[in-house]
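Every protein chain except one is present and positioned as in the full complex.
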Amino acid sequence: MNKLLSTPSMDSPDPEIQAFFKGRHRQATLWQVIFNLSTLVGIIVLVILLVTILNRTMGFTAVENEIAPQSLSDRPMDELEINEMAAIIRGQLTRNRMRTIERAGPLEEQGRGKVYEILIEEVVQPKVVQSYTLIDSLTKRGQISAEIAEKFPQATMEFRFWLNARFLQNAMASEPTLAGVRSALLGSFFLIVITISVAFPIGIGAAIYLEEYAVAKNWINRIIQTNIDNLAGVPSIVYGILGLAVFVRILVPFTSGAMFGVEGGSGRTILSAGLTMALLILPILIINAQEAIRAVPNSLRQASYGLGATRWQTIWNHVLPYALPGILTGTILAVSRAIGETAPLIVVGASTFITSDPSGPFSSFSALPIQIFNWTTRPDDTFRNIAAAAIVVLLVSLLTLNAVAIILRNRFTKRI
Amino acid sequence: MTKSNNHYAIEAHNLNIFYGNFQAVKNVDLEIERNKITAIIGPSGCGKSTVIRAFNRMNDFILTARVEGEILFHEKNIYASDIDAVQIRRMIGMVFQKPNPFPKSIYENVAWGARVNGFRGNTDELVEQTLRAAALWDEVKDNLKRNALELSGGQQQRLCIARALAVKPEIILMDEPCSALDPIATLKIEDLMRELSQEYTIIIVTHNMQQAARVSDNTAFFTMDEDRAGIMVEYGLTSHIFTKPHDQRTEDYITGRFG
Partner (left out) sequence: MKETILQPKAIKVSQRVTPNLQKRIRLGETFITALLFFCGAVSILTTLGIVFVLGNEAWLFFGGPDVDLREFFFTTTWQPVIGNFGVLPLVLSTLITSFIAMCVALPLGLSMAVYLSEYASTKTRSILKPILEILAGIPTVVYGYFALTFMTPVLRGIFGDGTVSIYNMASAGLVLGIMILPLVSSMSEDALSSVPSSLREAAYGVGANRLETAVQVVVPAALSGIIAAFIIGVSRAVGETMIVAIAAGSGPKFTFNPFESAETMTGYIARISGGDLSYDTPDYNSIFAIGLLLFLITLTLNITSRVISRRFREVYE
């Protein structure tokens, strides 16, 4: 009798059938393990990513001073009195430089912290000639100090936190120790303000139109909807190209401010970039808002219409308030996407070296991701450290923003 | 246009309603008496809700719905192209099957409809008046700012009635208003209906035959024909319909032989 004609049972004494079940069981367990492990990959990657970045944000550095502090005074720099520091500074810097520094007032009145800063930055002028990662710093301390002694005899070994308060306050500079993200942060901030001011009203308007007015499934409404879905998948760099041609070039009188009397500008302004980013996030904003509006129960609308309210009265008084938490969450998510976008900004012409803060929508600008890109691609290795620091700033901002979104959503849904 | 009789609050003549190609309601002629409660009864699926929604043009919101025939209100066909549907809905109010108060305060629920329709008088008075008329005032007068969703089902439905009253309609349509409520709440609303009918005309769709018998002055019995379109079989005084119906189908339904 063919053993397998009747359905084999696990209790069957036949060794062949037993083997079959064992093999099947083994296979199932094996694949279950594989599936389990694959999910670990996500966690592992995230951890490695964070470690890689944090690894670079602090560590030992070999610092060479332009002028050795010992030659200026016997005591350590930070123990000097303010007039002693001022005297040293006056002795070392050119008259022109002194004039610039003292434009706000004589050194002695500028506060000890500021004078110390000037002393270090302009007189001592420390330069990092070699930096080491955190992991190396913790594990290979001896090797590092030996290497520094050998290769950079002039240098001192210091532990440095690349992400510090000064980093956030300083403007861009060509020396990694002095460079900061202030102008990039301000640039990103202004950029986002313009982006939201344009994208939010238009996006909500379009969503309301599609969900409440364009209910007829005619061809034009379907085209608008399909179009929006397609636009959501267009690569961000293409938006950059669009922005370059339209905002930077064609609309240059508007975006450079020439129309408003601003002189000497180019089209590569915060305004152009903001408009480009607005176009970029518009499709996602619309799609999210549409979902939020769709979630409003129809009974609410019916109740309103039944009282003799018009369509807009119903939307403004009932539909929008109900959909608002969802819309806000969607907007914040779109904004977090915009904050991290780099490619369109490169194409539209973000500057990589801005020393002054942006003064308005018509100034040229930088942005945090651009700064990260620039520092990452510098041949000098030390810049990777401040790139890592800037990345931490970026990620923390994004985290905060998303946390706010989640809190907002929870608070609003509780109220209803 | 058919000559209308002024002692009817609203009349339907030759009413046919389609959803796309499917005919949901066929050849309905129905004259609703002023200041009376008219019940529309019948098994499910025979177009009762569709008919009542035609009276205040709520079917307009369904894309595939198409209405043929006419519904006369103040001697005008409300489906004429020069008629303002928004005004119609103000004058012909509706209470829905599942209570649907706005997620706002009790006060706002009542006041909003009036305000949006141009009411400029004393809102506090209006709110109190309508809540009294809806037999809800005593239960909520201590805290009108409370969210309407915190009320019980029966209270919410009375709030919806008050809300409808606040815009001063002539007719109140009720689409199975008690089917989501418990028996005690149901009785309260039935009492309310009887009081309201002194000033308003009420049309109620109900599944509950006994309710129709308890509460209405006139009753229309609907059923489905072979093409599953809703037709009106019989219409008359409630007392006659329930004791001596003319049509066999009516009698079968009343005695529970089907439906």
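Residue numbering begins at 1 within each chain, and the chains themselves are lettered A and B in the order written.
The rule is simple: a residue touches a chain if its C-beta (ideal position, glycine included) is under 8 Å from a C-beta of that chain, and two chains touch if they have at least 3 such contacts.
Please read all numbers here as calculations on a predicted model, not as lab measurements.
K.L.:
Which shown chains does the hidden chain touch?
P.N.:
Its contacts among the visible chains are A, B.
K.L.:
Considering the complete complex, identify which of A:279, A:292 or A:307 is in touch with the unshown chain.
P.N.:
A:279
K.L.:
Touch as defined at the start, partner being the missing chain; which of A:38, A:174 or A:218 qualifies?
P.N.:
Hidden-chain contact among the options goes to A:38.
K.L.:
Decide which residue listed in A:19, A:48 or A:193 touches the omitted chain of the complex.
P.N.:
A:48
K.L.:
If you put the missing chain back, which residues of chain B would it touch?
P.N.:
6-8, 29, 31, 33-36, 73-76, 78, 81-84, 87-88, 91, 170, 199, 218, 234-237, 240, 246-247
K.L.:
Over the whole complex, note the residues of chain A touching the chain we left out.
P.N.:
Considering the whole complex, chain A reaches the absent chain at 24-25, 27-28, 31-32, 34-36, 38-39, 41-43, 45-46, 48-49, 52-53, 56, 201-206, 208-210, 213-214, 223-224, 227-231, 233-238, 240-242, 244-246, 249, 279, 282-283, 286, 310-312, 336-337, 339-343, 346-347, 349, 352, 369, 372-373, 376-377, 384, 387-388, 391, 394-395, 398, 402.
Definition applied: only the chains that are shown with their structure count from here on.
K.L.:
Show me the residue ranges of chain A that touch chain B in the complex, using the header's touch definition.
P.N.:
215-217, 297, 299-310, 313, 317-318, 322, 416
K.L.:
Taking the complex as given, what residues does chain B use to touch chain A?
P.N.:
56, 58, 61, 63, 86-91, 93-94, 96, 98, 100-103, 112-113, 116-117, 149, 160, 163-164, 167
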